[in-house]
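Please read through the structure below; I'll follow up with questions.
Here the complex is missing a single protein chain, while all its other protein chains stay put.
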Amino acid sequence: MKGVSAGNAVPRVDARDKVTGAARFAIDFSTAGMLHGKVVRSTRAHATIRAISKDAALAVPGVAAVVTGSDLEGLFPRFGHVVADHPILALGRVRYFGEPVALVIGTSPHAAADGGEKVEISYDDLPTVMTPHEAMADGAPLLHDEEYAQGDRSFAEARSERKLSNLAHEAILGWGDVDSAFQEAAVVVESQVHFPMLYAYAMEPYNAVAAFDDGTLEIVSTAQHPFQVRDDLARVFGLPLNRVRVRSPLLGGGYGSKSYTKVEPLAAVGAWATGQPVRVALDVEESILTTRADSATIDVRTGLDKEGRILARDFDILFNTGAYVDNGSLVLAKAVHRCMGPYRIPNLRVRGRAFYTNTVPSSSYRGFGAPQGTFAGETNLDRAADKLGLDPAEVRRRNLVRPGERHLPGKRGMDADLIADLDIVVEKLGWGQESPPGRGIGFACSASDAGAFPVSTATVRLLADGSVMVLTGSTEMGQGSRTALAQIAATELGIDLDRVRVVQSDTFGTPYERTTGASRTTTLTGLAVQRACREALRQLEEIGAELMECRIEEVKTAEGVVAGPDREIGFDVAVQDWFGGRQGEVVGHGVVRRAGELEELPPFWEIGMVGVDVSVDRDSGRVTVEHLVTVGDVGYAINPALVEGQDLGAATQGLGMALYEQLIYDGPQLVNPNIVEYRVPRMVDMPSQIDCVIVERSDGVGPYGAKGGGEGSLNPVAAAVTSAVARAIGIWPDRLPLTPEAVWELMNKREESDGDEVTDA
Amino acid sequence: MTDVTLTTQINGRPQTATIAPRLSLAEFLRDGLGLTGTKLSCEMQVCGACTVLVDGLPVSSCNYLAADVDGREVLTIEGLATGPELHPIQKAFIDKFAMQCGYCTPGFVMMTKALLDEVADPSTDEIADHFEANICRCTGYQPIVAAVREAASLIREDR
Partner (left out) sequence: MSVLPPFELVRPPDLGGALEALSADHLPYAGGTELLLAMRQGLLRPAALVDLKGVRELSGISVIDGSIVIGGAVTHRTASHAGEVRASLPALAEVLQRVGSPRVRSVGTLGGNLCFAEPKSDVATILIALGAEVELASTDGARVMPVADLLAGPYTTVREENELLTSISVPVVDDRKVVYEKFQTMERPTVAVAGVAEPDGSRRVVVGAVGGRPETFAIGPDGHDPEEIEESLEIFPDLTGTESYKRHIVSLLLARVVRRLGWTT
């Protein structure tokens, strides 16, 4: 039957292009006369710039220009959607090793690179702060000693009145009387964990091409959120929004790391300075020097009664957010809202602080504060279950909020059945049976206030031949939105999927979309597409009534046909007959904003419910994940294969942060900004048994009861792996990643002392 | 620096060019010939995104001089399918949802070609060994393994 597309694992609409090499990513765009920019980066972590000499670089054949911060006169020289603290090029001072200082523009990448080697920069070193503890110390050198422009009110939770200190952002949440509750508790379990600095490692490094054409700035880039980048660039160049065109073609991975502005201003000032199109294409090392994910130290205390009911939780979260805020303050705010887990907690106190340090700026990464907070909170809850001698699954069942129940005051009630989800995980893992020596099972859960601020718009154009274009500002970065949104449109319009084409992410051609992130696209953009389709159908009914000379109530639209009391015509005929000839189109527009069923935030809770069974090699400490279980509690799977893909992909990144990944600073400099020394999961690391279970209870606000996925199955993985390893080796790890050596050291510690006892329930 | 002249076959077509020795094969393919299906990522000859076949063997075109394809045959992702019909490997990758963002996909597809040219029915271990270094950051690899198996089976059926 036509249009029965939603709910089916139809092949990706972009798959053919992706297997033939025809798929075009930002790096595949080039324009006539395009020049190439090479970024010259700071070799100091904190310094004032004494002098920059361009002469030798300008003498290199093929070098067209060298741009530095002092050349940006007349522009607003900074960007940043929350706090505009980020200089496009260093303005007299550098705040981290690798910060862009100059842009050398050449006629080829070779000329630019050769010129880049000839730029001479001299510095006067300043004292550095590399960690939150150094940053908060009395007398610590200040990274920023001026106030910056702040973002709009939709970023309220990420904004704070900043005193002049290294505290970039502070977020507080809580209720009740935590200290009294701890007094009454049967046990109070305290733990501290350290979460490493990470890199999202999208395969396509950051790149952008910029050009000025007739007073309009045109950019093609790797931006997840082209509209946010547009706003930053409009401010830099003093242009109205209708003079900044940002396009995001297919992205070679994003995972949050391409959210908000990154290399676009560099390419744009290159084009501004030379009057010609300029590409800036970073390599992986430079990309790591552009954005990373926050490292964290988190102290947790949980007080429970003897039945395992939570009486109080207390979290103190410290983030190392780097030299500039980027999206770090929002990540912190989310960590504060996500760390405690979806439990009934009568008394709660959460304090989160993000500090400026002389390190690479941190920003969004898949999960957005949830992996850090969940790692702390869930391992602490497992320790508490141990102390009480209770089954950690049962402790969770006793505390998880029920469907409809609120765990955060003022937020949406729980739109998921968490206990049922948990039961799937523990049943699949065979929890309850004794693990063989060296084996351990762990599981954990999380609920994220996902969806971000609900603003989405979509346009559906029903063309004269009956084919359909869906226009959306949401970016395809692998998650499959181009396919899922087409499925929604095909279903709504009752037409075949191959009649629908989704066009995405062009600020001149597609309607406004706030962001592509927070697992929001299927739910919020999907709703906008659904509403746009329904608006187009309503217009078709009007057209049908006029053409068939009947009342609008007598007209029905289904399966691509407008049916009146006496006859029916195809959508194409309806358009043609109404406009007269083979021309015209019906345009429906759909709007999603914070109103109606989306008044309450978050738009949905994104559930993470995962478990693992691991084995630990007693000789080397090497951890092997034998079995992985994820639950995709997505309300309704528009495309089940895409949901499974998101869940396994997310969980795999979770395994990376649990077992392998860590950016390491040695003094002022990163020592492993490359694929050789920053280890991401490989094929050989994958568990031999994988169960990605999809749960559909139509309990989301999105189309057909859908709600988002894509981050959920990452968020609890580090916690689950840590608990599994703890049960396998008999001692609680307090930091990631659990490399063979780290686990070996823990096992040695276990033998030497009576570390925290672990008992299997 | 003195340019060098090369004569090669790219996807079955003869090609002659005069290039700087420092030009990598990936640059030559992408910027010189517009064959942008070959992707650059780690640029350290590890991740496999830039894999092409030179005289049938897989190489990392990021770290391979264009000058070195002189007298050799190069197969890129654009040349895998002859005509509108997809190659069985490509069909299998679509069928098994073996890509998400797709940036690593040309490399995985070309590596699969190299494997199946040598081993008609690879075991799980042989697949894992062959793809030891190839990085996919989206899928969790399981769908790729399924696609390699499916491709092997499709190719055997064709024979």
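Lettered A and B in written order, each chain numbered from 1.
As a convention for this text, contacts are C-beta pairs under 8 Å (C-beta built on N, C-alpha and C of every residue); 3 or more make two chains touch, one makes a residue touch a chain.
Bear in mind that the values here come from a model prediction, so they are computed numbers and not experimental data.
Residue B:L65 is the one among B:I10, B:L33, B:L65 or B:C136 that touches the chain missing from this view. Listed residues B:A17, B:L33, B:I77 or B:M111: the one in touch with the omitted chain is B:M111. Residues of subunit B that touch the chain left out of view are 1-2, 4, 20-22, 24, 27, 40, 43-46, 48, 51, 54, 57-60, 63-65, 67-68, 111, 114-115, 129-130, 132-134. On the side of subunit A, touch with the chain left out of the figure occurs at residues 109-110, 113-114, 117, 205, 281-283, 285, 619-620, 622, 660, 664, 671-672, 675-677, 679, 739-741, 744-745.
Everything that follows uses one rule, which is that only the chains that are shown with their structure count from here on.
Separating the CA-averaged centres of subunit A and subunit B is a span of 30 Å.
Across the interface of their complex, subunit B is touched by residues 9, 11-12, 14-25, 27-28, 30, 109-110, 201-205, 250-255, 283-284, 477-480, 641-642, 644-645, 648-649, 651-653, 674-676, 680-684, 686, 690 of subunit A.
Of all the residues in subunit B, the ones that touch subunit A in their complex are 20, 22, 27, 30-31, 35-44, 46-47, 49, 76-78, 80-81, 86, 89-90, 93-95, 97, 99-106, 109, 127-128, 131-145.
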